[in-house]
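Here the complex is missing a single protein chain, while all its other protein chains stay put.
Every chain is named by a letter (A, B and C) in the order it is written, and numbering of its residues begins at 1.
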Amino acid sequence: MDFFILMLAIPLVSGALLTVVGERDWAPNLNVVASLGTFLAAVGLTAEIVANGPRFAFGEQFFIDSLNVFFVSLTAFVGLTTSIFSGPYMRNERDRGRLSKPRLRLYKSMYQLFMFTMLAALTTNNLGILWVAMEAATLTTVLLVSLYRTPASLEAAWKYFILCGVGIAQALFGTVLLYFAAERVLGAAGNALLWTHLVDVKAQLEPTIMALSFIFLLVGYGTKVGLAPLHNWLPDAHAEGPTPVSAVLSGLLLNVALYAILRCKVLADGALPEGYAGQLMIGFGLFTLLVAAFFLSRQKDVKRMFAYSSIEHMGLITFAFGMGGPIANFAGLLHMTMHSLTKSAIFFAVGHATQKTDTQLMEQIRGLIRINPLIGWGLMLGTLAILGMPPFGVFASEFMILTHAMKHYPWAIPILLLALGVAFASIFGKVQPMVFGETTAKRLPHAPAITPVFLHLGLVLMLGLYIPPYLTRWFHEAARMLG
Amino acid sequence: MSGLLTLDLLILAACAWLVTGLLGVFAGRATGFIAGLLFPLGAVIGIGVGLLGLNALGAPTQTAVLAIGLPDLPFHLRLDNLSAVFTLLLGFAGAGISIYAAGYFAKGDTPGLGPLCFEYHVFLGSMLMVLLADDAYAFMVAWECMALSSFFLVTTDHKHEEIRRAGFLYLLIAHIGAIAILLSFGVMTGGEGDYNFAAMRTVELTPTWTSAAFLLALAGFGAKAGLVPLHVWLPEAHPAAPSPVSAMMSGVMLKTAIYGLLRVSFDLLHTTIWWWGVVALVIGLLTAIFGVLYSTVQSDMKRLLAYSSIENIGLIAVAIGLTLIFHAYGMDALAALALTAVLYHCLAHAGFKSLLFLCTGSVLHATHERSLGKLGGLIHPMPWVAWLALAGIIAGAGLPPLSGFVSEWLLLQGFLFSPGLPHPWLNMVVPVAAALVVLVAALAGFAMVKFYGIIFLGQMREPALKDAHDAGPWERAGLVWLALITVLLGVLPSTVILRLDAATQQLLGAGLANTLQQQGWWMLAPISAERASYEPLIVLVSIAVTLLASRWLVRSLFHGRVRRSSPWDCGYHFEGPRAQDTAEGFSQPIRRIFEPMFRMQRHFPAARDKQPYYSVKVEDHFWYWCYLPIARLANWISAMIVALQGGRIAVYLMYSFITLLLLLLVARP
Amino acid sequence: MSFSGALAQLFAIALALVLAPLLSGWVGQCRAWLQSRTAPPLLLPYYMLRKLFEKDVVLAHNASSLFRAAPFVIFGCMLLACAIVPTLSTDLPFAPAADALALVGIFGLARIFIALAGMDVGTAFGSLGGRREMLVGFLAEPALLMVFFTLAMIAQSTSLATIVETLAHRELIIYPSLAFAGVAFTFVSLAENARVPVDNPATHLELTMIHEAMILEYTGRHLALIEWAASLKLYAYSCLGLALFFPWGIAPGDNILALAAAIPLLLLKLAIGGFLLAAIETVNAKMRIFRAPEFLGTAFMLAVLGLLVRLLLEVKV
Partner (left out) sequence: MNAAIPLSAQLINLFAAVILLLAFAMLAQRRMLSLVNLFAAQGFCLFLATLTAAVTTGQSHLFYSAGLTLLLKVIALPWILYRLVRQLNIKGEVEALINIPTTMLVGIVLVMAAFNVALPISELSHTITRGTLGIALAVVMLAFLMMITRQKAISQVVGFLSMENGLFLAATSATYGMPMVVELGIALDVLVGMIILGVFFFQIRDQFDSLDIRHMEKLKDN
């Protein structure tokens, strides 16, 4: 059977199934099995693409090339590990009385549907469907964020819904404008929103319209990426949702939104004067980086802090893609991968830590390394990795971004330096006492799932020291496609 | 070496260290196994590394490419003479410290020995990789691994808040420094992302960019080495770490920063501009003066040594500055002299500072006390440590015939020739700097006397000190090893410099070997015997001979009778140990003379105090001048920026709206 | 190493050992005369040494092995210093062992040992003395080195033999820098040798003493060696000053005749120098310890001025 169809069908079907049986004791296992199936299908699809090159599906509506297949496999992988992590995590939440059975059902089904929407958004060739999938992803995650039904979580979900809804409406306006521009070249046939067609004629697209369109798309999807000053929903949603949701929001959803921007940037680059789109992205990237770094120093809630850290990294990645060129694009893609893996690992560790200490306030979390050395080390190493310490892979991409910026955008260096320094001081200064020191915490009935944490960190460590050649080729090809 | 190159063996050694560390992790709580087997194993590897470094000096450059690293940029490794010098240093100093550590950690009072063993050996391995790295990425990875592993070592005893804070400060400054280094590499990058050093050597840069690269490197490596004003982590981190770790950091790790600075300034950047030298010289002098003054007023023995390390790094930076100035004016023979001083002082400092830190470790183990005010008279229960520490302080004070003097002497010789510089005011001002260098050296003597006199001499300030015990056999072996290095470096400078010559030849194309070879091996005369010479062996032997002869003569001509009695003390009734100078009292002249240099909070007892006490707290001006304003500024900015997240959804929507409008109206192409 | 060199060396050492206490005695005598006191015998230091050598050593209970070793080390250092300073001839086998910088180092080594020995017993005075000695040391050393720097620039060498040779056998050129250096050197010598106005070798007044405070606990042969070493130090400094600023008459090389002629000249110069020292000590008052930095600071400034004068006026660019 077609790997692609399998990959989309498994989460859709299992999502529907879990709506019915999601409260059973074995439902978490089903969740894991479904995610595993999705992952295996994604691996199969990847192998197929690597072997045979890009392909279409459902006519020309879906298109898988080396750029998105990389995101697909990453998404499926993090989806799998998060589902593993969420098993014991959600059991603990249930035992603590924070979640009822219907909510568990809702969680699992929405989780699978969320995976489906993201995979659909990544693989679609139609920019309209991309928009639809993104909106659907928002809707599913709104329900996930408000899962606890506490005032705070409702408030967070409401803000998330409204801000992202408005943002995505702007993206729709951008899409309409893009269609408008494309229609003039490709005609009113249904393929005027198909990326593969658009990219062939990108040089002929009307610059005036494309500029407007890109602005709308950037602001729209940028809201979802968390670019400052459009980021305000992000820390609230991350902090108030269940931790597995924070992990996938940070690790995956932001990537998917950025992916959407990248696809649009390729078109805008073709139509617009040299570097216009890039400069917009550089501006947003730097501003985001700086703002997020300063936000970090004032955080009290651990998940909120790492949410800001995600914003910061999204800023850095946007900056990298804004610079463009093979090295910076490569670095951007690498950084996205590393950030996904590391940040989700951090959220896993944070999830267990907050459960053990029964608080998200950092000043009340102390001595994790005594409560559970693995969680403590996981959080410590994850934090160091996300802060760009070698030998972890985040450093590899930061290395390329910084050296490249030094060469081509030296004026940005002070900003980068300031932001990275402030971020380091803020995050590390807060995590260190959480991990070290003495503690007063208790044991939990369900043993935490530590494997995902160290699996991710192990991967990040490996990629910092050694990137397998096929991965390199793949990255290079993707970077080349981005121009 | 037939089949395997020296470089391959060194890579194997790094791996061996890593494996040793991993064994430590798996050994977990088996203290005996870790301390009794793994650390000695690490020491053996260290000796191997040292010998390989020695072997590589003067040998042709070797290169290797590993299969790991970034795509298109596998790890490039290279062993040339400069790395060989520092490899030698790492191997031999590391071996001594490891031997000592075997005894130090055997007592089992260190929490988490397994991870510690891992971090320790990763630390060693990553330092080796720093020295061997031949591309920016490999260098940075090794560099940050070094920072990270040493950070974990510093925070070994993380129960204490101040230790955590020290570790945090250390890692923060190390990280910022690393970014600066990275940017320096970014400037030097050739073409489109050619990060290996071979490419950087060939890149032609404009003077502005070259200077930017140099200044970034100076800042980055300076942060690691502890140059003012980036030194603040050092006096916090070194005391916090277990003593073998402090020794390793002070003795070896700081030198990797010097290595990096030399690598960038003389190897990667192939042009030199004279004012770089002035910058390095001035910063070095400031660092040295600052370090030594603060070192004299410390009350914590490890902080005292930490500040003394700052001082020594300052002196090394002065020598680097001098080298740069000479090199920029093409006076390469003199540049070689100054560079020899740099390398020699690195070696010497590695030996004696490790030795002294390890001695504090033994004192700490024996007394559980770091504060000088609660020590004293330890020469009686701990004669081994005390006598070996004496070698350390003589070298540390820069006195003949031990190692510290040789490099100072070379440095001053370098200064003596600076009036020959073809620059109108440089040739006048630079010699005056020499006077400050001497002031620093003399003050270092003050600090060392304070350190030694208060810890080991006098009466015991606390009764519990009677129960102190001397260092165990492993510890003794480590101390003896380092003391031996200190003595050998002190008395055989010519032999050592002939070895180092390969490195100066490589960097400057000039060296001291030609002149030295014409003279005896016991004599050090860098230019010619008429101009300046120094024969430490003669000094040592003649003092020793006089000592023995006079003792023998006095005893044979007169007698050797000894009686014991209470001290005379000018006829006063003999007071207890509290009549001695405290650590604070001893440094009172310094505080008084250099008052503006210190930020002091003093409390004087009033006449009617029921319980009068005197206290003085000396703090670093730089905290108040540099760091706190920055912290406050950052705090203020973040307070401003945090207002963005005010909680009102309408305001959030407005941001989005305004962004959109701005982009639509202003930012259209 | 020539025969006459070896001879000169041996002779210089022997002369130092013999003359040093005599010089101290001579200074003491001159002081007494100048102060209208009855002078002690010229050979008093020798009697003192003999008496001390014969006495038992009384050690404090708390004295350590370092305390017992220090006098010998200090004595060794001072003797080595005397062997290095070109007193009679510039052709000394020991001269290459240490140049001017190393000589400062050797004095420093002795200083450290005496300061440590002072702290060893753990009395209030001992550590007080040690601290003050180190204070004087770190103030004096830079000034001394600046003096040497000025001279080294004239001679293009730091080797004492070469410096003296250059200065002694040159055409008569007036070096203004030498005047500055000479005054600075005098200041430093006074401080280094525990002389008025920095210290008073003849007092045990608690608040003022430096050198004496450190050696309070020494007795018997140890004290003898220390006293001997102190007079050797004075001798070394005197000879150094004479050799650097009044170098005439020092034998140039392997010339036995010149060597023979150098001895009476040296004696004469020492006698005059000793008298001048006594005069200085008589007309000055001991200053407070915290005036010492000003005093030595002046010396340092003078030395730097000498250096600058040298660079400004005498070097042809």
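One rule holds in what follows: a residue touches a chain if its C-beta (ideal position, glycine included) is under 8 Å from a C-beta of that chain, and two chains touch if they have at least 3 such contacts.
The shown structure was predicted, so the numbers you read here are calculated from the model rather than taken from an experiment.
A.B. asks: Based on the whole assembly, the unshown chain contacts which displayed chains?
C.D. replies: A, B
A.B. asks: For a quick check of understanding: of A:65, A:236 or A:398, which residue touches the chain that isn't displayed?
C.D. replies: Touching the chain that is not displayed is residue A:236.
A.B. asks: Identify the residue among A:14, A:146, A:426 or A:439 that touches the chain left out of the display.
C.D. replies: The missing chain is touched by A:146.
A.B. asks: Looking at A:9, A:154, A:374 or A:471, which residue reaches the missing chain?
C.D. replies: A:154
A.B. asks: Tell me which of A:11, A:28, A:88 or A:128 is the one touching the absent chain.
C.D. replies: A:128
A.B. asks: Kindly note down the residues of subunit B that lie in touch with the hidden chain.
C.D. replies: Interface with the chain not displayed, on the subunit B side: 639, 642-643, 645-650, 653-654, 657, 661, 664-665.
A.B. asks: What does the interface between subunit A and the hidden chain look like in terms of residue numbers?
C.D. replies: 61, 126, 128-129, 131-132, 135-136, 139, 142-143, 146, 149-152, 154-159, 161-162, 165-166, 169-170, 172-173, 175-177, 179-180, 183-184, 188, 190, 192-193, 206, 208-209, 212, 235-236, 239-240, 295, 298-299, 304
Throughout what follows, only the chains that are shown with their structure count from here on.
A.B. asks: Among the chains, which has its CA centre at the largest distance from subunit B's?
C.D. replies: When every chain centre is compared against subunit B, the largest gap points to A.
A.B. asks: Please compute the C-alpha centroid of subunit B, do the same for subunit C, then give the distance between them in whole Å.
C.D. replies: Going by mean C-alpha positions, subunit B sits 35 Å from subunit C.
A.B. asks: Give, as an integer number of Å, the spacing between the C-alpha centres of subunit C and subunit A.
C.D. replies: Once rounded, the distance between the two centres reads 77 Å.
A.B. asks: Averaged over CA atoms, how far is the centre of subunit A from the centre of subunit B? Could you give it in whole Å?
C.D. replies: Each chain's C-alpha centroid was found; their separation is 43 Å.
A.B. asks: When you check subunit B against every other chain, which residues touch at least two of them?
C.D. replies: In subunit B, no residue touches two or more other chains.
A.B. asks: Can you list the residues on subunit B that touch subunit A in the complex?
C.D. replies: Going by the criterion above, the answer is residues 67-72, 136-137, 140-141, 143-145, 147-148, 155, 158-159, 161, 164, 167-168, 171-172, 175-176, 179-180, 182-183, 185-187, 189, 192-193, 195, 634-635, 637-639, 641-642, 644-645, 649, 652-653, 655-656, 659-660, 663-664, 667-669.
A.B. asks: Once bound in the complex, which stretches of subunit C touch subunit B?
C.D. replies: Interface residues on subunit C, with respect to subunit B: 53-54, 56-62, 64-66, 69, 72-73, 75-77, 79-80, 83, 94, 96-99, 101-102, 104-106, 108-109, 111-112, 115-116, 119-128, 130-132, 134-135, 137-143, 145-146, 149, 152-153, 156-159, 162, 204, 206, 216-217, 220-221, 224-225, 289-290, 293, 300, 303-304, 307-308, 311-312, 315, 317.
A.B. asks: Subunit C touches which residues of subunit B in the complex?
C.D. replies: Those residues of subunit B that touch subunit C are 376-377, 379-380, 383, 386-387, 390, 393-394, 397-400, 405, 409, 412-413, 415-416, 419, 424, 427-428, 431-432, 434-436, 438-439, 441-443, 445-446, 448-450, 452-454, 457-459, 523, 525, 529-535, 538-539, 542-547, 550-551, 554, 557-559, 561-570, 572, 574-575, 577, 579-581, 585-590, 592-593.
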